[in-house]
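Note that one protein chain of the assembly has been removed; the remaining protein chains are unaltered in position.
And then chain A:
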Amino acid sequence: MSVASATPSDPLLHRDPAARARLGWALVALVLLWPLLVLAEFRPWVLFDASNLRVMGSFLAGFLPPKTSMEFMGYLLKATLETLAIATAGIALALLLAVPLSILCTRALSVSLIGPGPGLHGGNALRAAGRALLTFLRAIPEIVWALMFVRVLGLGPAAGVLALAITYGGMLGKVYTEILESTDTRPARSLLEAGSPRLAALAYGLLPNAAQELTSYTVYRWECAVRASVIMGFVGAGGLGQLMDQSMKMLNGGEAATILLVFLLLVLLADALSSTLRRALA
């Protein structure tokens, strides 16, 4: 109760002590950002150059009107179903990787960290190994995995599914771990302190708080998987991507436009699914 050195009129007392550091970090960020922008050839004004506008305009005009012939619609439906199947199967397999790895890596579910108790070093080593594995899985882009699997399994959806499973397993596992650690971890910890097994502590202590976030991230990744299957279509992994590849190569903008509309619909669908699930889990 004795703040004798600073009277209320003291100007130092009315200044935010964190302000200087904040200003400093803002300047550092700007100084670092500038060379990055130069390196990335960030010149947005070039887009509005008259000749460039004309080029873009004619490129976009090639997409109109969207193609709606019955024959193409048949192909499109089959490719859409294939893409949905690739994305869904890929995410399902990714979950098989991500769920055990995130349970392994989550510090909030570690028994040996309480105290710390027996098995601390083993636990730390396992968590580090799990994180390293997750990093490795997601560091290699899915297209590389796809190119490899296409060589083994041949052209078709199977390669896409495996490639998605591996990369997305790494991404989901990392983010699941972080979501589980950023919710209130006291409930799980108090359960572990009463001798509860880890899975039960997860189900009773962490999931009730984290289920919404986990679900919406999973649905978002499914949406990304739908889009990623386009890129993988280019390597012959099947689905909308392969159809898109063919249309682009034949300079058939109308077909590409219809395919893009399908993507828009799928993203809207994912959004609706996500918000429905979030509401159900609220």
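As a convention for this text, a residue touches a chain if its C-beta (ideal position, glycine included) is under 8 Å from a C-beta of that chain, and two chains touch if they have at least 3 such contacts; residues count from 1.
Following the convention adopted for this analysis, contacts and distances are computed from a predicted model.
**Student:** Report the protein name recorded by UniProt for the chain absent from the figure; options are "Spore germination protein", "Inner-membrane translocator", "ATP-binding cassette domain-containing protein" or "Two-component system sensor histidine kinase YesM".
**Tutor:** Its UniProt record gives the name "ATP-binding cassette domain-containing protein".
**Student:** Looking beyond the chains shown, say which of A:A146, A:A201 or A:V235 touches the absent one.
**Tutor:** With A:A146, A:A201 or A:V235 as choices, the missing chain is touched by A:A201.
**Student:** With the full complex in mind, choose from A:G62, A:P118 or A:P141 the residue touching the hidden chain.
**Tutor:** Answer from the full complex: A:P118 touches the omitted chain.
**Student:** Since one chain has been left out of the picture, which residues of chain A touch it in the full complex?
**Tutor:** Output for chain A: 1, 111-112, 114-119, 184, 186-187, 189-197, 199-201, 203-205, 208-209, 211.
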